[in-house]
Structures are given as structure tokens and as C-alpha cells.
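What follows is an incomplete set of chains from the complex, kept in their original frame.
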């Protein structure tokens, strides 16, 4: 009788869910978006994109012309190892960080894969038009640095996905990415080219923008009845271990992220050291705050998976500056604390009071540390001096050449701060606009009770656990069960 | 009573399995093969293998003789980052891609580990005799490029393993690898040296050969009663997430795979760009076809885990050519579609009609995209021109030097196509021969009902789930259960 009652309970729950279900069938819309978009990409690449002089077969002539003595001077060898590390962060790092939910691991890692692959193509075009256009022939010339920048650009959208994880359809995610990449390219152009701010690891350009973009979208898409899917809003033991794969690959490759497009030589070298130290420091403070905040002093996996990374985010703008090793430790120290406190107090506050549902807590991991990074960058720039940097070093680090040859460090600090505001503004305004578009009832998003559930968009294998459950009441169906296990692999 | 009935069902199933069990005890055969072979390797390495001039302590003298100004000109620094990426693909990529089965994850990742470590040693010798023999002293001189090639060579056998996953014994796998590496080295010599075809990422040499080799073996070893192990022929939720680790590391390091042994400078640079784009494109079309093919528009993890990689396979031959960025997108576009359709229609057809049981669907992931890659390579080569490549660029890219100094691009295209046929022929004939050897009843392969089950070759820890199952009928045994949990770790 106990068992029967349990069955009742479960099937009535299932019924309730089915009743409320929206139409989440994306069988037409998603393939349509993919095909139309991919064909558009092929046409636009055909019209606009070519190899640059370092990836073209004419490289050998270029070398002779420019008197480059060895192949090792090809930018490829300066940047390719960092590029690959960044690539791991985008696809494995971000992807697995989002597998922590008990029944949304497919969506976490799978949709991350889809929108990143989608976004990098559009990013090559958008960023190319702004940064790599050859004025002689109107073509975008790409090399390894463009690939890194495309990955960076997409990172902003993946951060935004973190706020929406489990609550949106893949079609919505593609729209989010399409506009996100576009906004990113414009914002980046304003901050890096017009304001001439420095931001090699993207504290402002990537993290601040991406986080506010995603939070605003999540605010527009507020779901008052989201508690209906509460049973799925947590992790299970092994999903937390999967998420640690994401955390660790993000954490340990972050020095490459912050140095990938830094200056050759001391620039990349210093960015690595600074980021390495900031990250180490934020691990310590994260564990400390996580323990002190719980009655029994136990650690919370949510903090460990996320706030340990805050030091990397906060070191994004100043990574190339002479912030000194102890300065980097201080940045990591503070950002680890602030990020963990965010998970403890701000996320619940934002959900209840501000009506912002932030699944992964990107406000704590990207928004606040990103803003810290921007401020640290502005202060560090403003306090730079020839005595510390050397005359040439100062010019090289801040690119005080050509149009900005006469800029002083104080003014540079001001422009850095201005860049931060541009990033926030683009995130807020862009998020509001795109959120409005995503609110249209045409995108196949799930009902409140079906959020955080892979069943909605994926063929999910029946687990043996579940079979155990279903097996007991009606045993006569057991014989056929094995067929239900099987997938179309063979 | 329900419970008792269930128990009956399960234990009768177990009985049935035991009855049919072949002798799968490999306690003598496997260690014997390992020891004999490893000792043979030591002897052969002792006779034949030495460091080359870049990895020998005489490097400093070599540098002076050749007027090489810096250590950074050592080939090590051009290729080591790519080598490590390829190494990750071989051991983590291929290994975890094969963990998708619910109860064959140990075998998937573990046997992949065994045969790869086994194969790379033999590959160093076989490839060394053909490519790196120093005629002065009859020794094979090895450096980092040989390590990459050994990894490549083994990749062919790991692909073949994909068709046989779960159905063969580790001893059979070692035989498969031993002959596979041997055939590979000969085939590679014919294609790359005699035909002078280009194939830096191995669309033909690695993927086409490996796939047809594995498929033919699987055809020879056809198991008509394989449906007896159907309950184990699918995935569970977490095994699908494990498989995504393999997919993503393969996907994101594929640019390194296709560029690892490409020409220094623009060659490696261009191969990375082309592969990056082809892969991105095939992700989009894979998701599209996967969704459109299911009634409710849901994605199938099998497609996402595999067909997303088709673009990398198909770009293997032409990766270094001036195929243009949009050309790469087109290649990825088509191969993603074809590969997904293969999973939907060809794999079931091949099993039913052609009697080819292809566990991982290597026909869709490696055979078809490999053939596409070979064809794309032939066409791209045939349509190369001095106006696009530049005079020197054309010579460098196709190595039109020495014996082939006068070859035209059209003739090169023909030789590329011939290379494809050689790869297919070696796969088919080699697979038939080796399949015949593997059919002998001495290798300890499992009975049909015991396929896809790690219990056959591994000490498998008893999971708590299973204990729940066994706990119910005879509760009096519960007290002793904890001992069953424990492993010999302490």
C-alpha cells in the first residue's frame, strides 16, 4: 500500500506537469535557424573573409619583405598554445561548469557547445569588420588572434547563458547569442579602439558586459512560478563532480585567457604571473568564507565551483600592468570574498526583491568581479609611472602611440573607468532589448514546471534507478523493460 | 510476491547468461602477449632506435654546423604544443568518447589506453623504418614528429576499436592493433611517399583506412544473436555526460590534429583556421538534423557526441591547402549533415542488411567524412593555382620538389584520389584478413549475451543501486553487505 501511494503521488506530479506544458517542440524553428544562419555565414565568409599574411601561402614572400628571419616569428607560435587553452575554457570549462544540475547536464554542456560554435562564426565577421578589415580590398584578414577574439566574444554570451540556464529554449539561446555577439563587437570597438582602454582579459568587455546582459535578460524573463520546478533545481553528488571538471579547467587555464592577446614577450609573461597569483588567492578566501558561513563549518560546492574563479575575472583588465605580485594577491583576496558573499546573500536577495533569477550566480562570478577588475585597471593605469615601467615600457604597455601618443596615465585611468560604464550600459540596454524579443511566445521555452529538465529538449536514456522505481508497482511490465533501456546506437 | 517474481526474472536472466558464457579468462593469454611483445619492443628499440639530431646532446654541434641561431628553431618548439593536444585526443578524447555505454565505461577508456600505449611503440618502429631511417648507420632517428606520427598511427586502430566496442576481448584488440599499425605504416608509405599525396590530418590515411579496417573486422565477426545483450547496449544519463568529455576534447583539439605535422609557419597556421571553421559549421548542421529527425524535435546525444566531429575528419586532407575560410565552412556543413543521416539511416541498414554491427557508428564519423575529406583534398589540389598560392607557396604547399618537381596540380589531384582508393583497399583487405584471424576461437571474446559488459574483463565494484535491488528479497543478508562494497584499496 505504501508503494501504491507513492506511485499515485508520482503520477499525479507527472500529470500536473503535462497539463501546464507549453509547446516546446523546436523541430521546425531550431533547424530553420541553424540552416539559414549557417548558409548566411558561408555566403558572408565567401564575400568577406580571407587568410591574413601570416596564414596565407604568401607568408614566405611576406617574411622576405619584412626581413623576418625565422618561422618562429609567425604570430601563430606566440599565441597558439594560449588559444588552445582558451578553447578548452570555452567548450569544456564553461560547458561542464553548467552540468551541476541533477537533470540538466545535457543542456548545460550541449547548448553551450551549440551556441559557442554558432557564435564564433558570427564573431569572426563582426569583430573582423571593426578590427581586421583590410582597406585595400575590403576583406577581413584572419589569423590566430582572430580565433582567440572570437572565443572571447562568445564567452560573453556563455556567461549570459549562465543566468538563463534551464529556463530557455535553444532557439532563444541562439537569438541571445546572435545579438550578444553583435553588441559585444560594438562595445568592444568603443572601449578598445575609441576610448583606447586596455582590457586584455576582458574584465569589462567580456565579464561585465556578459553578466549584465544575461542578468537583464533573466529579469525580463522573470518566472514567478519557477518554484514549481524546485525538485530539479539542485545537484546530485556526481553532477557536482562533473561541474568541478569545468571549474578546474577554467581556473587553471585562466592565465592563458588573460595573456592570450597580451603583448609578445614581457606582456604575456607578466599577465600569466598576475593571473596565477590572483586565482590562488581567491581559492583561499572562498574556502574560508564558505566554511564560516555554515553552521557546521561545512563547505558548499556552489562556492567552490564558482567563487574560486573570481580572481581570474578581476585580473582581466590589469593583467598586463605592473600591478606587482602582491597587488595580484590582494585583488584575488577581495574578489574571492565578495563573490562568495554574493552567493550567500545577494543571489537570494536578487531573486526575491529584484526578481532576477540567476541560475549559475553569474552576478557573483562575473558581474561583481568584472566591475572590480575594471576599477582595479583604472586605478593601476592612473598610478603608472615611468620610474616603474621605464620610458619604453610605459609606451608599450599602454600603446601610447599615434593618436594617443600624448595621453598621460591619469587620463588613461579616466578612459579605463569610462570603458567600464560603456560595458555596463551595453549590458543593461542590450539585455532589455533582447529580453523583450525573447519574451515573444514563439521560441519554444519550457513551462515553469518543466524548467531544469533535459527531458524537454533531449532524448534522455532511462536510468536504471528510474526503472527500479517504476518496476515495483506493476511487475508484469518488467519483461519488456529491457527494450526501453536501449538506444539507437546499433 | 511482486518482488519475488522480479527476482525470479533477474536470476533466470543471470542463469541464461552464465549458461552461454564462453571462456573469457585471459589470465594467461593477455599477460603473455603483453610480456612477449614488450620484451620484443625493448630488443628492437635497442637495435634500431636512437635520438635524432634535435633530441641528441650533439644538438649544439648540429646547431653550429647548420648555422641555427637559437634553440627556438628546434622542431620541438614548433610541434610540442600540438603534440600534447593530439596526445589528449588519443587517450582522453577517444577513450572517453567510448564510455557512453552504461556498463562498458571501464572497457571503453581502459582498453583504449592499453592498445594505444601498445600501438605507439610498434608504430615508432614501423613508421621509422619507412620514414626516418638513417641510411648511414641503419638506425631510426626519432624526434617529436615521430611521436605525433605514432599517435596518428594508433588513432587508426582506435577508430577500428569503435566498431568492435564491447564485442571483443582485449587480446583480440591487441592483435587488431598489431596488424593495424603494420598495415597503416605500409599504406601511409604508399600514399604519402610513393604517390606523394598530401594528407596532414589523415582523412584518408587515418580515418578512411581505420574505419574500413574496423568495419570489415566487425563484418567478419558478425554476431547474429547480439540482441541478447540489448539491455546493455544503451547509455545512462551520466555515461552520456562522460562521453561528452571525449567529444569536446576531440572537437576542440582537432585543429592541432590537422596542423601538428603541417609545414612550419603559414602551413600550421592555415590548417588551424580551416579546421576550426569546418568544426564549427558541422556542429550547427548536426544539431539541426538531429532535431528535425525526431518527432518532438528533441536532440539525440549520439548525434551530438559524434557527428559534430565530422568537420574535423573531412578537413584532414585539405587542411593545409588554400581552401579558403568559406570553403572550410562548406565542408563542415556537408559532413555534419551526412554524418547525422548516417546515424539515423545507414547504421540500422548496415546492421540489418549488410550484417555489420558498428557499435560507435564509425562509418558515420570516420568512413564517410574521411572519404569526403579525400575527395575534397583531390579537388582542392587539382584546382590550385599560382595566382592563388604564389609561385613559392604552391611549391611549398605541395612539395613539388626533387622527384615530383614537375608535377602539375591536375596530376596531383589524380594522385590524391588514388591515395583515397589505396586507403579504402587497405582497410577492406586488411580488415578481412585480420577479421579471419580474430575469428579463431582462442582469443577469449565474450558470448553474445555478455557483450557490452565490464563484468567480463574487469573487477567491477558493486554499486549501491545494485545492492538496493538485491537487498529487498533476502533481507537477512543485509548485515554482511558492507563488505561487498569494499575494494582492495587499503
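Order of writing sets the labels: A and B. Residues in every chain begin at 1.
We adopt the following convention: a residue touches a chain if its C-beta (ideal position, glycine included) is under 8 Å from a C-beta of that chain, and two chains touch if they have at least 3 such contacts.
Keep in mind that what you see is a predicted model, and the values were worked out from it rather than measured.
Depicted are 2 of the identical subunits; the complete assembly encoded in this structure file consists of 3 such copies.
Methods note: only the chains that are shown with their structure count from here on.
If you average the Cα atoms of chain A and of chain B, the two centres end up 31 Å apart.
Within the complex formed with chain B, the chain A residues making contact are 25-28, 30-31, 34-35, 37-39, 41-43, 45-46, 49-51, 54-61, 63, 69-72, 74, 76-77, 80-81, 84, 87-88, 90-92, 95-96, 99, 103, 105-106, 109-110, 113-114, 117-118, 120-121, 142-144, 147, 170, 238, 242, 245, 456-461, 463-465, 468, 471-473, 475, 478-479, 482-483, 485-490. Remark: chain B residues 2-3, 5-6, 9, 69-70, 72-73, 77-78, 81-82, 85, 100-102, 226, 230-238, 240-241, 244-245, 248-249, 251-253, 255-256, 264-266, 268-270, 272-273, 276-277, 279-281, 283-285, 287-289, 291-292, 294-302, 304, 308, 322, 324-326, 329-330, 333, 343, 347-348, 351, 357-361, 388-390, 392-394, 396-397, 465, 468-469 touch chain A in the complex.
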